[in-house]
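A single protein chain has been omitted from the complex, and every remaining protein chain is retained in its original position.
Read from first to last, the chains carry the letters A, B and C; within each, the first residue is number 1.
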Amino acid sequence: MNLLLVLQNILAIGVPFSVALLLAALGEMFNQRAGVFNLGCEGIMAMGAFLGFLPSFLLKGGALAPWAPAIGIACAALAGVLLGLLFGLVTVSFRAPQGIAGIGLQMLGWGTAGTLSRHFVGGVTGIPGIDAWPIPGLSKIPFLGPILFSMTPFGYFGFLMVPISWYVLFKTPWGLKVRAVGTHPRAADTMGTNVARTRYQALMLGGAMAGLAGAYLSLAQAKMFADDIVAGRGFIAVALVYFGRWHPLYILGGSLLFSIAQSFQLAIQVLGIDFPYEFAVMLPYVLVILVLAFAKNSRLRGPAELGKPYNREKRV
Amino acid sequence: MAKNADRITELRVEGITKRFPGTLACDAISLRVGEGEALALVGENGAGKTTLMNILMGLYQPDEGKIFINGSPVRFRTPNDAYAAGIGMVHQHFMLVPNMTVAENVALGSAELRGRFRLNLGAARARIRQISERYGLAVLPDAYVWQLSVGEQQRVELVKTLCFGAKFLILDEPTSALTPQETDELIALLSRMTADMPLIFISHKLAEVKALSNKVTILRAGRVAFSGDTADHSSADLAALMTGHEVKLPCNECADGCGETLLAVRDLKVRSDRGHYALDGASLEVRAGEILGLAGVSGNGQRELADALAGLRSAESGSIALAGTELSGLAPRQIIGAGMGYIPEDRQTEGIVPSFSVSENLTLKDFASPRFAAGPFLRLKAADANAAELKKRYDIRCPSTATPAGSLSGGNIQKVILARELARGPKALVAVYPTRGLDMGAEEFIHKRLLELRCEGVAVLLISEELDELMNLSDRIAVIYKGRILATIPAQEATRARLGALMAGLREEEGATA
Amino acid sequence: LVLGTAVAAPKAKVKIALIIESTVDDKGWGQAMHDAIVAVQKKYGASLIEYGYSEKMKPVDAGSAARQYVAKGYDIVIGHGAQFKNLILEMADEFPKTTFAFGTSGEIGPKNVFTYMPESEETGYINGVIAGLVTKTNIIGVVGPVDGGDAARYNRGFVLGAKASNPKAEVKVAHTGSFGDFVKAAELAHTFVKGGADVLTGSAQQALGALRAVAEYKDKPIWWLGQDTAQLAIPESYKVIAAASYDYAAVIEQLIDKRQAGTLGGQSLPLTFKNGGFVYEFNDKVGPVLSAAVRKAAEKAKADITAGALAINWKDVKY
Partner (left out) sequence: MNRTYRTLYSAAIILAAAAAAVGIGALVLMAIGVSVPETYRVILTEPFKDMYGITEILVRTVPLILVGLGIAISFRSGILNIGAEGQMQIGILAATAVALALPNLPKWLLLPLVLLAGALGGALWGSIAGLLKARLGVNEILSTVMLNYIAAQLHGFLLRGPMIDPAELQVGSGTPQSMRLPKAAWLDRILTGYRLHWGLAIALGLAVIVYFLMWRTTWGFRMRAAGAEAKAARYAGIRVESCLAAAMILAGAFAGLAGAIEVTGVHRRAIEGVSAGYGFSGIVVALFGGLHPAGIVPSAFFFGLLLIGADMTQRALSVPANMVLVLQGAVILSIVSAKTWLNDPYARDKAVRKMAALFGGGRK
C-alpha cells in the first residue's frame, strides 16, 4: 500500500482520537495553573460520558432526538462544573490534601456513572451520536483534508479550544488571576484577587472541559456508553499536562503525540508486522516518557504553589 | 466607607486584638496617624508589627477592636476593601508574582489597569511610567520580576502600591533588602511623600526611624510599650525601650590577630541560573582569625559565590581552597567535612527544614556522625541533650526543642542555624546576610558570636549589604561588582562614601577623581 | 454427548450463584451466562431456582464472594472465567458438598467441580466462511481483545474458515489489549477499514465498539460478523450479516440435573454446535450481501461441524 496513504490513515484516525485527551488535559491545565491538582479528572470524564450519552438514549426515536447530543453536551459540561465545585469545596474551602481528594473524586464519578447507567440504561447500548461533518471544500484537500477537516463538529471544537485556552490564560484578566493564584496566592490575595473564587472558577472550567472530554468519548468516538469507557484516559490527561508543561500548545503536542502513536501501533498490528501486540500497545506510553526524558529542559515551570491549599490566616 | 474622601487625614485603630493558635499577636493595640505624619513602628521580632499591618490591609480579621479612617469606622473584610479605602502596603515579604512582568503584576491588582475582557497592559504601563517619573523610581514595566534583583523588586513593590492609588502608605521593613544608597534614597523619597499622604514605617534600624519619622510607637509582645515623638528620643533610648535593656552593637576592636590564609578563592568563574557568568574571575582570601566583609549590591555574584563555596554550584574554572584542600568539584557533604561552616541567605528554606524539630535541625549536618548515631541508628537522646545544651548556650527561644523549627521567629531560626554551625567547630564560616530582618537584640547576639569566632581563629566570610555591620565587624572589606572583586581595603580605611562608590562600580582611581 | 440430553426438572430448590469479572449486562461473556441462568429460572420458576450473582469480581473479591455464597447455602457456585480456577479448586476442597463450576476450561476437575468450554473456533469458522465469501477487497479484520481464552479460539477458527472459503483472503488480527476499551476497539476498526478491510469481526464486550465503528460506514459495503446474537437486536445490526452465541442454558440444566443425580462434578462440559451449546443466526435485514450462496456455504459448514465431519485445527493457526 501507498506509504503516504498509510500515514494519512494513521493521522486521520489519531488526530480525532486526541480530542478527548486534549479537552481533559486543557481543563486540568486550568486547574493546575490555579494551583489545584485534580486527579479526579477521570471521574469527571466518566460522568461526562454518561450524561452526554443519556439524553440520546432516553430520547432515541423521539421528536427531540436531533437535539439529544446537544442536550447531552450541556449536561456533561454541567456535571463537570458541579463536580468541579465539589472538588473546590473539598480542596479549596476545606483545604483537604488534593491528591487523595482527587482519587476520591475519581471513584465517586466513575462509580456514580456506572451505578446510574446500570439503573437507567442497563447494558451497553449504542446511540446515533454525532456524525462527522467534513468541511466542504477543505475536506477535499489532498492528505490534509481527511485528517484535519473531516471530523465531527465536536472535534473541531476540541482543537479550537487550544487557541481559546491560550488566549484565556495569557491574554485575559481572568487568565492573569489564574496564573497568579497558582504561583503566589498570597501576592494575588494582597492585590485584591479572591484566591478561593479564582480557584473555584478554574475548577469549574476544568471540570466542564473534563465533562466535555467524556461526552466526546461517548457521543463522538464510541457512540455508546459503558462504565469503563474512559479506561484511564483521565490519568493520561493529567500526565499530559506535565508533559505539556502547563502550556496549551505543548499539551496539544502531547495529546497528538500520544494519540498518533496509538493509531500508529494499531496500524502496525493491522499491517501484520510480526511482534507481540502487547509491545505495540505499550508504544504510546513508552514514547511519551522517552520524549519527555530527552526533551531539553524547558524554562516553562509548573505553578509554584501547585497542590498547596491557601489559607490567608496561615503564616507564609 | 471612607472611599470618597480624596485624602486620608487620620487613621486610628482602637483596641486591636488578634490571636493566633498559641500566640496573642496583638493585644489591645491602639494608635493614631494624622495628616503629614510618618509613624515609625518598631519592636523586636515577633512583637506583632506585621500582624497589625495585615489587619489594616484586610488580610487578617481582628478578634477585637476597630479601625477608623477620617473619624468614621471601617471594616476591611478583604484587601480589596482596604484598597478601596485608599490604603496601600509594601509587605515585608515581596508580594509579586515572580513569573510575570511588572506590568502584569500591577494589572493584577487593579481592575482599571487591565481591561475587562481582554488583558490590556497599556494602561498599566502608562501608570507605572507616570509613577516612576513622579517619584524618581526607575522601573521597567516589561521586565519579569524573577529577573530583578532584590533591590529592584523592592522598588517595584513600592511603585505597584502607588499605582493602585494609595492615599495612606504602610511600609513593612522596606529597607531590609536595600543597599545603603538605595535606603538613603528611599528614606528621602518617603520624607517627601509624607506631605502627600500619611504613612506607617516599620524598621529595625533606628537610624532610619530617626531620619524619617516624626512619631514612634514601640510594640513589645503585642502591646504598645511606648508612644512618642521621635525627636524627643535618641536611638539608644529607643533601643533600650524596645528591648528592655541597653543595646550596644559590638565592634571589631581587638588587635589584628590574623594568621595565615585559610580560605582562598582564585579566578572563580561560575554561571548563574540564567546562564551568564555571575562570577567572572573572582579572587579573595580569608585568613585565620579574620573577618572578611564582602560588600556589594545584591545580584553582583554574591549568591553564586556563596553557592559555589557550599558546593551547590559547580565552578567552570578557578579554585577554592580551604586550609590547603581543594574544594571545587567536591560534593557539599565533602565540603562540610573539610570544615566549612555556612549560614545561608534564606534561613527558612535553606538553613532549616521547617517541619523538623529544633533538635533535628541542630543535627542536620551531623546526624550520621558517631556522636548522634550508633551505626545506622539515630541516638535521639544524644540529639536531645545536644539541643538542650545549645538552646541554653545560644538562648534559642522555643517552647521545647521538639517544636518544629519553622514555627520559630526569624531571629530564633537564625540562632538555631548559628548554633548548629558554630558547635561543629568549623575552620571557615560563610555568613550570607546573617542579620537581615532581625531585631537589634538578635543582631547584637549574632555579631558577638561572629567576633568570638574570629578570636578562636576561624576564617569568616561575611557577605552583607549593611555597611555599618561590615565596618563594625570586618578586618578587611572586599567589594564585589559584576562578578569580580573590585577592591579589598582594610576596615579602618573604609568609609561609607568610599564603599558606596565601589559598590556602584567606580574603580578606586575613578572614585578618587569623581 | 454431554449437553443436549434430556434433563429432569429440579425436585427441590436449587440455589445458583454466579461470579463474573464484568457485568451481567455486558452484551458479551457475562451476559450470555446470566441470560442462560435467568432463562432456566424462568423455565422452572423462582421457587425452584434461586439465583444470585456478583459482578466486577477481581480474583481476590471472587474469593470473598464465593465463600459467602457457600456460607449461605448455595448449591452451585459458578466462577465464570478461567481466572477463577484456583479459587474454585481450593474451595472445592474445603466444601465438598457444594458443586462448583468454572470455564473456560476443558480440564477434568475434582469430583465436585464441573468445567465448561465453549469451543468457539466452531462459531469462528462459520463466521470466517461467510467473511471469505463476502469480502471484495480480500482483506478481513479481526478486532481482538487479548489473545487468550475463547477469544483466541474464536479468532483462529475464523481465520481457518475464511481461508477455507477464500484462499486469497487475507485475515488480519489485531488486539486492543483490553476487554472493555470500546473507544480503542472503534479506533482499531477504523484502522482496519482505512487499511482496506471490508469485513470485520471481533469478540468480548469491546467488540461492540468496533461494530459501532463499522456502522458509521453507512452506505459503504463494510460488514460485520458477530460473536453475540444480541448484536442482531440493536440498531447497528444492519451491518451484521450473521452472529453466533453461546447458549449456556443447557450447561446450567446439566449442572442441576447431575447434582440431583448425585454427581457433584468431575466432568467437563464442552459447548459445541453438536450439543446445542451454540446458536447461530443469519440476519436477513442486511439485504443482498447475504446471498443464497453465502448462506448455503455457512449452513454447510455448520452442518459439517455439527456432524463432526470437519476438524478445526485451531491450535495450528499463527497470526
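Miscellaneous remarks
In this section, contacts are C-beta pairs under 8 Å (C-beta built on N, C-alpha and C of every residue); 3 or more make two chains touch, one makes a residue touch a chain.
Every value quoted in this text rests on a predicted model; they were computed, and no experiment measured them.
The chain that is not displayed touches the following shown chains in the complete assembly: A, B, C.
When you scan A:Leu58, A:Leu78 or A:Ala96 for touch with the missing chain, the hit is A:Ala96. Looking at C:Ala152, C:Leu200, C:Val214 or C:Ile234, the residue that reaches the missing chain in the full complex is C:Ala152. Of C:Ala12, C:Ala71, C:Ala292 or C:Ala309, it is C:Ala71 that touches the chain left out of the display. Although one chain is not displayed, chain B still touches it through residues 19-22, 63, 310, 312, 331-337, 342, 344, 346, 349-356, 360, 364-365, 367-368, 373, 376-378, 380. Where chain A meets the omitted chain, the residues involved are 43, 86, 89-90, 94-97, 99-101, 103-116, 118-119, 227, 232, 235-236, 238-240, 242-243, 276, 278-279, 281-282, 285-286, 288-289, 292-294, 297, 309, 311, 313-314.
Listed by residue number, the positions of chain C touching the unshown chain are 21, 23, 52, 54-56, 58-61, 63-65, 67-69, 71, 81-83, 85-87, 90, 94, 103-107, 117, 119, 146-150, 152-153, 177, 314-315.
As a convention for this text, only the chains that are shown with their structure count from here on.
Under the stated contact rule, the graph of chain-to-chain touches is a line, running from one end chain to the other without closing.
Of all chains, the one whose mean C-alpha position sits at the greatest distance from that of chain A is B. Look at where the CA atoms of chain B average out and do the same for chain C: the two points lie 75 Å apart. The distance from the centre of chain A to the centre of chain B, with each centre set as the mean of the Cα atoms, comes to 45 Å. Those residues of chain B lying in contact with chain A across their complex are 20, 57, 59-60, 78-80, 83, 89, 91, 93-100, 104-105, 107-111, 114-119, 160, 164.
Contacts from chain A toward chain B in the complex involve residues 170-173, 175-177, 179-180, 183-184, 186-194, 301, 304, 312-313, 316.
Within the complex, the chain C residues that touch chain A are 23, 25-27, 31, 141, 147, 172, 174-178, 180-184, 186-188, 190-192, 194-197, 205, 208-209, 212, 215-216, 234-236, 319.
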